[in-house]
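One protein chain is absent from this view; the other protein chains keep their places.
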């Protein structure tokens, strides 16, 4: 036990589907047995986690009777209470059953769209019953291989209709629940609509109730397309739309890996924790720190818990490194904002006079261009802080 | 001369920087001499183009005197008139001069930001003088290698300040001009802020005058990140934000190639033309068809004009193929929308009663799941139409 | 029925695992039932295929008794004969069972390595019994997520030991069988050893019996890494090592898609068929044309057979287009080799005199540099041939 071991105060959460993942992949069978949700909760609590998230069918099998459902839910709630665990987030499985093979809210068949809506309504009820305050939408099958099958504009409109309907439903029920949209560029579809956090942020701006919808960016998903996850999260934070986050790791341009947080691209992980924690200034993120990842297929359950502990420890290690970096006097000097009290007022808030002053601005462009910005030094300091030698 | 040879009625445009590109690359010197802008205009007109676009410095060298500028502009306008060519779009070069090495509107040095604003104001004047109705912003250096140098939220806020200022300027001058934002994920910076059309669409929704700002998506830029260009364009069209478009070709996950339109990923090019032309239904795009690309470095000027003609011919060929595809009765049958008059009303516009009906919906999920959707057939028909055998 | 419909004379083959794929993916359950191998053979024959390939466990379930095996094999052979189908290639499933979770020939546990060898010996016997002349090795789990677990040099040495052992076995048994190694960069492991056809070609050069080992390149695998599949195949052909080929389609930088041949990157598919068929000259490939792909998950079995027919039709369409392209007089003129009878002899076969002549060579570099190479024209001709308008 050291300072980096997790405690509930850290607000770490895992999905039931993460530590419970049996390790099946496209080329091989399950390598681990399926544990009961209540067993997973107990073990997560032992590891120091604070919350557990779920899809409806992680707890209640597809097609279960109302009675079976109620028994499972009661048992699950009792275990949560025993363990002092919470359910911060819930979501719907709209991808496993073959009915969703062409998507859910965007499917061409209206019966599929209706079924997806019905399933989500029921799943929202489950989430609320378990105390979830955030409801995630990951539309992993809302996409295509054969693009000619549907005008992509129709798909967007269908998605908007569904979200508007569901927002109204939650408002009508007066639930204390917000929505978080999760983008992914591809897999399991060749191309998924609204493939990045940026596209989702735009979609939100076109909804009937944008105030109750934010995003749930996932490290692996933005990384698959080689985009900066840190910038995507920052754009969401700047717009006050970071409602939830999925932490894991991923190599660029590969299948969805969902690796242990920090096990790839440590530098980006460091920059992310720095941004979320606000060690460099700026408003920090205060929501759950959720790990959407799973243990290697080479592991038994000991390995799964090692994976869970490692995910949380690495976050805390990076948080410590970020605080040290931003407290380093040389770093502070290098990142201090350049000031120019005469010019800065010209740059915000148009007036004819400002435009005139700018047009008349005399500036030696070559002289400004010659100034070295010392970013190599700053980046090397980051490397040395990360490696723990400063 | 055949039906696919371009005419001004097709509204094709090229940038001065495209056909005028001397072929310098990171590893080699120029392979073609620099032609005068007026010579380029004449040759483009001969090739059948309708318009020519430009950065300020494509016409007026950096640091030119007012008199030099006026002479160049007058000569250019005379040539445009002689040739019957128009300037549909103009833009600012905020990336070539070393002063922009850390970006322009987002640079850390306020003197750089002020200089960028001043330069853009002057460049807007030039564009308006030449008759441009669309003003493009490509912030290719608005990014980072050393991410610690700046809070990405600060970069976004600075970009917004600049755009708001410039919108007010255009409104104040009562110019008939709209803005189009162009995203790019990386190069020449390691990561560029607002890296995709989706991120730009979201940024627009946060501006003071969103109604006068749209996007200018570029095939190559969305493709570099492996995202569907067709979906990005569709999202912009659905939001009435497709103000301009940059046509070219690019392999995924490579340096910015700016290849001849249609020379890579013919299927996506076909789907794009189909969407823009509305052959499958939906509102078509009616703006300029701009090629932002350049001839291979292996070419002399004969090759450059071959490249220009080929770009336009391929567009027209694909337009013909798209019309044939969407007129094919088998295709029409395969893409006909599935209807369900009982369910569809439940899917739009929430009411308690609709929610109740959905909750009570009885549906045999397995039966629906078993229906084959015939997308392999549809996609094969697309292939055969593309290859010209149906 | 038209000229592009497949016949056995075209030598097209499919794997049992391709048309028999039930459509399970990492996020969803099977969408199609599992058909018996004999049913698949009958349907393939109806579609015009010539051959069918298999993994041992596609026909004989893991752990089947000797008697069960013999019954299944006898029934399968009878069906083959009835349908006039052949088994050109066989291979071992060394990836589905959890015992292979850390690889097979390269696994750290010697018991796993021994089991993999034993399983392959039995599977070679099966392949030979069915008449296969080519035996493929795809080591999809021969890789890592946690790279520290094994020196990669050890993995390579273990792979070599296994291949050398198996070559000796086949020689000892006097089987008429060659080996073909299939590379893949990643998935289901984060990084797979010897990730491209190039790495495999090198490995072969270090084996004890390189003459009996070649490669089996797969479109999707080379494409995942964004490498030119055509160049990889050409390098193998130049070295007389193209023993087999896996045809399908794939977008760069994505999960393994195994799409219908020609449904992505038609230009590369065209260039590939042109190379394999030798329409531009050079030795053609005469081995089986194998499709390693599967129907979209949206399809029922009608869609599966549409997919199979479409794969073969597109190959034949491209073959026709390639022949037309290479017969076009303008193309022939553009691709005609440049000759220089004085210089060419200096370029091959060193002698002191040649070196001296080269050192004394007077050549106007700028003049040579100015010559336009007309590749834009050539590439546009390719586009227009592909689209069927020349």
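A, B and C are the chain letters, set down in written order, and residue numbers restart from 1 in every chain.
Here is the rule we use: contacts are C-beta pairs under 8 Å (C-beta built on N, C-alpha and C of every residue); 3 or more make two chains touch, one makes a residue touch a chain.
All of these numbers come straight from a predicted model, not from anything done at the bench.
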| note | Only one of B:16, B:31, B:59 or B:275 touches the unshown chain, namely B:31
| Touching the absent chain when the full complex is considered, from B:101, B:209 or B:348 | B:101
| Can you list where chain C touches the absent chain? | 97-99, 101-102, 108-115, 117-118, 121-122, 145-153, 156-158, 161-162, 164-166, 168-169, 172, 185-186, 191, 193-203, 205-206, 225-228, 230-232, 234-235, 237-239, 253, 271, 275, 280-282, 325, 331, 334-335, 337-340, 343-344, 346-350, 352, 354-355, 358-359, 361, 363, 365-366, 368-371, 373, 375-376, 378-379, 382
| Where the unshown chain meets chain A, residue by residue | 4, 31, 226, 251-254, 260, 262-267, 295-296, 298-304, 306-307, 309-310, 313-314, 317-318, 321, 369-377, 379-380, 383-384, 386-389
| request: For the chain that got dropped from the picture, name the residues of chain B it touches. | output: 23-31, 95-98, 100-102, 140-141, 145-146, 186-188, 190, 224, 226, 251-257, 259, 296-298
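Note that only the chains that are shown with their structure count from here on.
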| task | List the interface residue numbers of chain B and of chain C, divide the shared ones by all numbers used, and answer same when the ratio is over half, different when under half. | result | same
| request: Could you please state the distance in Å, as a whole number, between where the Cα atoms of chain A are centred and where those of chain C are centred? | output: 38
| remark: Between chain A and chain B, the Cα-mean centres are separated in Å by 29
| query | So what's the Cα centroid distance for chain B and chain C, whole Å? | reply | 37
| field | Per-residue multi-chain contacts in chain B, two or more chains | value | 226, 253, 369-371, 373, 375-376, 379
